[in-house]
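For this view, one protein chain was removed and the others were kept in their places.
Chain IDs A and B follow the sequence of writing; residue 1 opens each chain.
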Amino acid sequence: MKLKGIRLKWSYLVIVAAVAALAVVPLFANRYYLDIAIIIGIHTMVTVGLCLLMGYTGQISLGQAAFYGMGAYFSAILSKTYGVSPWAAMFIGAAVTGGFAYSIGIAVLRLRGNYLAMATLALGIIMNIVFTEAASFTGGQDGITGVPYLSVGGLVFDTDRGYYYLVWAFCLAALLVSRNIVSSRTGRALRAIRDSESAAESIGINVLQLKAKVFALSAVYASLAGSLLAHYWAAVGPKPFDFLFSIKVVVMAVVGGLASVWGAIFGTATVKILGDWLHEFGEYQVIAFGLMLMIVIVFMPRGLWVHLRSRVLQWQRRSTRRAES
Amino acid sequence: MLSQEIQYFITGLSIGSVYALVALGFTIIHTVTGIVNFAQGEFVMLGGMVAYFLFRFIGLPLWAAAPLSIAAVTVVGLLLQRIAIRSARQASIVSLIVITIGASILIRGLVGQFWVWGREAVRLPYFTGEQSLSFLGAAVHPQKLLVLGITIALMVLFHLLLSRTPLGKALRACAINKRAAGMVGVDARAMSLFSFGAAAALGAVGGILIASQAVTSYDSGVMLGLKGFLAACMGGLSSQMGAVLGGLGLGLLESFGAGHISSAWKEAFSLSVFLLFLIVRARRLPASEVEH
Partner (left out) sequence: MSEPILEVRGLTKAFGGLVALDKVDLAIRPGLITAVIGPNGAGKTTLFNIITGVYKPTEGEVTFQGRSMNGMSTPERVRLGIGRTFQNVLLFKEMTVLENIMAGRHGKSHVGFVDAGLRLPNALREEERISLEAIRLLNLVEQGMHADKLASDIPLGQQKLVAIGRALATEPKLLLLDEPGAGLNAIEKRGLSDLMKRIRDMGVAVVLVEHDMDLVMRTADWVIVLDCGRKIAEGTAFEVQRDKRVIAAYLGEDAEQRYAAG
């Protein structure tokens, strides 16, 4: 019990330190780094949604880009074309995307493992074709430009610094909500489904419905993230919502640890920073992602973040034991 | 009008043959190891690309470039099994999916980045010369018939291999129970290796055959993989005959559909059919009949 108490305090300390670090980043970072930090915040929301679905519930999705894109396009189309307020557009988008994911989920989540992976892969590609081809709504390949900025009262989020705080407020909220869910009755039910669907049913869990709900939650996260992206760039196009992004989300979740909420930030940041760095030499990103997926799953199935953290804890325990003796 | 329909029919069969070859690859790996190899489509892409490289840049004749390409892709398949699949012992289904997806985008990335012609789409000449035959008023290219013939021959070959030979018996034993197979002296790892090699070779054949009818590029593996998987599903992922019939059916559907639906939406259409098929299939299975 004592050990647990200490570890709990440690994790709070780490969280406080992380939040403090996040808060002061904009005071030092230039535009380039600020941009990276904003994108990391946005992508982390998508990643943590996939962690809930894949790591905690054991259901794979290779189509998260579909929901990310839906959020972005809903925001852009509603606020630019129909003049809806950006905030309303964002939340309408999230609600519709969540409802869409729920109904797709009820149909598709009966499938297991390989079949589910293929079905979600197909879903992602279909939605990307819709983004590209339904040109009268989406602007086709050129997309939509001039998407209005988000604003609160008189404060318009058109600077990177302001937007940074907005994005990270959303991102941390998503992470906290996820952490709370994981350790709750619902989180136990999700993990029960992952470990044994038959046993989960035998204690009264409506497996299909709960899977669809968590699928919808992951879609809402992705949709909100997509909206944040659309209002940040003030533009959308089909490219950021393609098949490769769905795979990238899997890479980010795997690197952070599929069953680790805080790992999502780590995984996303690692993949984003490494990807950008590699980009300077050419298109090495995809190669690196492929290698990372294989290496992490084979050698650190719980993810790089969880792996490193348990190493640190081991080292700590060993050193306290040495200090005691 | 009739000639138009015949044209569609023949084209459908030859495109469908390639889907069938991809599907055969899926079924062989799945039968032996229970794994669905998400890199199967990349084998097809790689087959076409390597053959093109040998033909255009090294200057080999087609009859030499094709078998060399098949051999090279087979080696890639064997390496995938040796390096990645074997290291992940007792991995969950989700982990195995992630590993083969990793392999898939690794291959795609390597081809996109390092191949001599970068990201250009390529096309091989026909094996049977550029001359086409006339059949009931339709211009039918003999290669399309060749493709169908090769596919059916390979299906029969693999079916006989699995059902009639001692090797086939060993392969199927692994599928049923790996440990029991091991106890009676079957080397499950060798069988798994064999299945990946065979699937890669089949994929490469498909890739070479399709590279002369449609353009191939570094990113064409995903769609080929999805369609091959759909075809394989029709046979329940374990029947060679079902895989080939599924592939041919899908090819015909696309070929006749292409005339009526705009080509941009064609892919969305066939993928929606795929989704619907999976969903209907899942509805027939009770929610918790099987425990993994």
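Quick note on the criterion: a residue touches a chain if its C-beta (ideal position, glycine included) is under 8 Å from a C-beta of that chain, and two chains touch if they have at least 3 such contacts.
A quick note: this is a predicted structure, and the numbers were derived from the prediction, not measured.
Participant: So one chain is hidden, and I want to know which residue out of A:80, A:194 or A:231 touches that hidden chain in the complete assembly.
Facilitator: Considering all chains, including the one not shown, the answer is A:194.
Participant: Which of A:25, A:134 or A:181 sits in contact with the chain that's absent?
Facilitator: A:181
Participant: Specify the residue from the set A:81, A:103, A:141 or A:206 that touches the hidden chain.
Facilitator: Of the listed residues, the one touching the omitted chain is A:206.
Participant: Spell out, residue by residue, where the missing chain touches subunit A.
Facilitator: 177-178, 180-181, 184-189, 191-192, 194-196, 198-207, 213, 217
FYI, only the chains that are shown with their structure count from here on.
Participant: Using mean CA coordinates as chain centres, what's the subunit A-subunit B distance in Å?
Facilitator: Here the centre of subunit B sits 32 Å away from the centre of subunit A.
Participant: Subunit B touches which residues of subunit A in the complex?
Facilitator: Result: residues 54, 58, 60, 62, 107-108, 110-115, 117-119, 121-123, 125-126, 129-130, 132-133, 196-198, 201, 207-208, 243-244, 247, 250, 254, 258, 282-294, 297-299, 301 of subunit A touch subunit B.
Participant: Which residues, counting only subunit B, touch subunit A once they are in their complex?
Facilitator: 36, 38, 84, 87-88, 91, 93-95, 97-99, 101-110, 112-113, 222-223, 226, 229-230, 233, 264-265, 267-268, 271-272, 274-275, 278-279, 282-283, 285, 287-288, 291-292
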